[in-house]
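Of the protein chains in this complex, all but one are displayed in their positions.
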Amino acid sequence: MAAGRPLRALFFGRFQPFHLGHLRVVEWSLERFDELLILVGMAEESHTPRNPFTARERVEMIRLALSEAGADPARLHVATMPSLPVGAASAHLVYSYTEGFDAVVTNNRIIARAFADAGFRVVRPPLYDRERLQGSRIRELMARGDPEWRRLVPPAVAEYIDSIGGAERVRDIYAGARR
Amino acid sequence: MAAGRPLRALFFGRFQPFHLGHLRVVEWSLERFDELLILVGMAEESHTPRNPFTARERVEMIRLALSEAGADPARLHVATMPSLPVGAASAHLVYSYTEGFDAVVTNNRIIARAFADAGFRVVRPPLYDRERLQGSRIRELMARGDPEWRRLVPPAVAEYIDSIGGAERVRDIYAGARR
Amino acid sequence: MAAGRPLRALFFGRFQPFHLGHLRVVEWSLERFDELLILVGMAEESHTPRNPFTARERVEMIRLALSEAGADPARLHVATMPSLPVGAASAHLVYSYTEGFDAVVTNNRIIARAFADAGFRVVRPPLYDRERLQGSRIRELMARGDPEWRRLVPPAVAEYIDSIGGAERVRDIYAGARR
Amino acid sequence: MAAGRPLRALFFGRFQPFHLGHLRVVEWSLERFDELLILVGMAEESHTPRNPFTARERVEMIRLALSEAGADPARLHVATMPSLPVGAASAHLVYSYTEGFDAVVTNNRIIARAFADAGFRVVRPPLYDRERLQGSRIRELMARGDPEWRRLVPPAVAEYIDSIGGAERVRDIYAGARR
Amino acid sequence: MAAGRPLRALFFGRFQPFHLGHLRVVEWSLERFDELLILVGMAEESHTPRNPFTARERVEMIRLALSEAGADPARLHVATMPSLPVGAASAHLVYSYTEGFDAVVTNNRIIARAFADAGFRVVRPPLYDRERLQGSRIRELMARGDPEWRRLVPPAVAEYIDSIGGAERVRDIYAGARR
Partner (left out) sequence: MAAGRPLRALFFGRFQPFHLGHLRVVEWSLERFDELLILVGMAEESHTPRNPFTARERVEMIRLALSEAGADPARLHVATMPSLPVGAASAHLVYSYTEGFDAVVTNNRIIARAFADAGFRVVRPPLYDRERLQGSRIRELMARGDPEWRRLVPPAVAEYIDSIGGAERVRDIYAGARR
């Protein structure tokens, strides 16, 4: 790939949970960049309908999934970031708090705009089975007790979520929020 | 009760306003624990539809209601806490910033989950007339000008809310939010 | 006007964007007060449906519009303020962080209540064509690609928004938020 | 005392640890006010030379000392507050987050000034053996392993500090800070 | 000056208090730029030895001094900013929260470095009688009761500080901090 300094991309998300769509974006990115920084946002929030899993659990899911997929750990970094205000100044904050990057990989139009307006390069990966592979949909399946969610995440993630009673937690949280 | 160190429970809420359901949870808790810490959350917010009353006003309501009910002040503590991110780490923050507790009394499934996942003991009090005794319902009655709200809070609280023009404030705030 | 110390009013808003209704409130205020402090709230947020423009862009819009309207710069101050919790304590924070004021000009009932309960004088300007002159309506026109928004803001603001591709940004952000 | 509404005073400190000088200010205040709110500041900090004890431990010390002294729990409230910026706006924050107060009891000239400039009434208690009864001096005795510190705090506080290995912690922290 | 868009410079400081050295930097800047944004930092702090005056008081001092000096209000803006972490990311925050600027005017090497490393243009004004014109020295004169401080600030600032009892406040604060 790059002859001189390695090219690094940022992949930013909440990963609630890390699913097969995320995994494919990782693979797509590693074909185009030397290194990928996977940044887990809203690290301080857990136990809510949008963010049921803790930062620790999400990092663990990502590591397990990447290891299962045989990804090269020297080319992949995982880090966490507390909630930031949405905006162009936050793009600079993300850049300063991490090891830096040459491009941002995202299909989220708002994140794309904020980074682009702050002067960063943004690239759009293809959408993989977008109807099914969405975090909100997967959490709703968990909340309904529908085991279909297991087919939408990497096997190692399904196993890990089972080991921490994750689907039950999501059910409890959704029930609590409806009150 | 406990032979050695007194057992202390945490009762966590926004208390917008403190109503008869809250009072019964206090009474139920004092039958099971030596001391109860009533913690008023989201202390920094007031004048919104969800949190019309200031922390100062909410603490005052609680003190007046407990005094009216003849509760033993040596067994009851009231404190405030700014908004925290929902999550397991916040359970530890609450524990460190207060005098500590042996159990958490709550019917809120999300709070119950967050404290339980952080390793705390959680107990569920019975629900008292849940259809009527809800903060959101009481605030809506105030916003509609329906005096029925006065029957859902302890008399001392109704009197205090009247003394600060509280129902009128709620009406103004609900009207402003609808715009 | 005032013989002794000049009377200063606060006009608080998000100004997303600064429109003709805002301009009329400024003019109305300058007839009643010696000086007006226009305070741009939620300064840290941009690139969201509610707050598409950065603080920098909003201050620029306001300066351009006031200059176009021939307003006296010695009587007008523009400043920014990060998001504050809604409440009476925040009214004091706003007072301490700015050059101070003798009255608050607002039609927002919640802001009016919070400042009044904190002991400040609140005055209500007339509503100017409220059906059309609302920030949320103007942003929706932009998101739909309807050029009508240009007639609801001062010409200098329309020109500035065009120069930064502002309507396209709003369209992108609204599309991203719907996903 | 007061015929109508009870008069309440605020006593604000870090209480690292709660010592005999603090206890005398409490007693002096209870002769002049109906209720006293003891507010423990810098609640989020512990394990530093200035703030070795957690908020939880400090509240516990205060409760044990007041109980030992036979103080009336109905007239005494203890609460915690995270660090605030020093300044007049913070005086209003303290007022809003607590149950309120009619006067501030303090010998600290900076706190006295900040509350006075914000419009609050400030009263100065007499100084009790100021040379010996200072938190910083007591912590230094602990750090040096000098048991004299035990004579400067209420017996119940000395016993509590022993039960948590507090003097050893202070020694460790002072040694770590010198590095 | 500039043919097209006006050139704007940022002058960043704490202004505790605004003194004759500051005034000369303003004058020097107005000879080189079309507009100057005077940004008052650490807005949330007051009543400390380093920051005895509130943001409101500092903005007032600046306005009075500029008016006395006959400066053109259309070319001068004054705003406040809460404390930021020192660093390159903060330079972007300052840029986003204000109306923006083309250059930073400062003699502070740390601020100069932080803005330069973030990609901003930095210019250094000449030093005016640096031995005498320093905020810390002026505050020490006030604390000692030495009226010499009055000759180091613009007459309008001296008058304003007298009107709020500012020198006495500084004396109290310095005395309190020495304890």
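By written order: A, B, C, D and E. Residues from 1 in each chain.
Operating definition for what follows: a residue touches a chain if its C-beta (ideal position, glycine included) is under 8 Å from a C-beta of that chain, and two chains touch if they have at least 3 such contacts.
Just so we're clear, the structure is a prediction, and the values are computed from it rather than from any experiment.
Student: So which of the visible chains would the left-out chain be touching?
Tutor: Across the whole assembly, the hidden chain touches A, B, D, E.
Student: Return the single residue from A:A9, A:V25, A:A55 or A:A89 that touches the missing chain.
Tutor: Reading the full complex, the residue touching the unseen chain is A:A55.
Student: Looking at the whole complex, which of A:R14, A:R63, A:R113 or A:R139 touches the chain that is not displayed?
Tutor: If we include the chain that is not displayed, A:R63 is the one touching it.
Student: Of D:Q16, D:S29, D:T54 or D:S96, which one is in contact with the hidden chain?
Tutor: Touches the omitted chain: D:T54.
Student: Can you say which of B:S67, B:S83 or B:S96 touches the chain missing from this structure?
Tutor: Reading the full complex, the residue touching the unseen chain is B:S96.
Student: In the complete complex, the non-displayed chain touches which residues of chain B?
Tutor: 87-89, 92-93, 95-97, 118
Student: May I ask you to list the residues on chain E that touch the chain which is not drawn?
Tutor: Those residues of chain E that touch the unshown chain are 85-89, 108-114, 117.
Student: By the contact criterion defined above, which parts of chain A meet the unshown chain? Give residue numbers in ascending order.
Tutor: With respect to the unshown chain, the touching residues of chain A are 43-44, 46, 54-56, 59-60, 63, 73-74, 77-80, 82, 95-100.
The definition used in the following text is that only the chains that are shown with their structure count from here on.
Student: Which chains does chain B share as contact partners with chain D?
Tutor: C
Student: Looking only at C-beta pairs that count as contacts, which pair of chains has more of them, C-D or A-B?
Tutor: Most C-beta pairs in contact, of the two: A-B.
Student: Could you label the chain B-chain C interface same or different, taking same to mean over half of its residue numbers are used by both chains?
Tutor: Mostly different residues.
Student: I'd like to verify one number: the distance from the centre of chain B to the centre of chain E, where each centre is the average of its C-alpha atoms, in whole angstrom.
Tutor: From the centre of chain B to the centre of chain E is 46 Å.
Student: For chain A and chain C, what's the span in angstrom between their mean Cα positions?
Tutor: Comparing mean C-alpha positions, chain C is 36 Å from chain A.
Student: Name the residues of chain A that each touch 2 or more other chains.
Tutor: 87-89
Student: Tell me the shape of the graph of touching chains, choosing from line, ring, star, complete and other.
Tutor: other
Student: Could you list each pair of chains that touch one another?
Tutor: A-B, A-C, A-E, B-C, B-D, C-D, C-E, D-E
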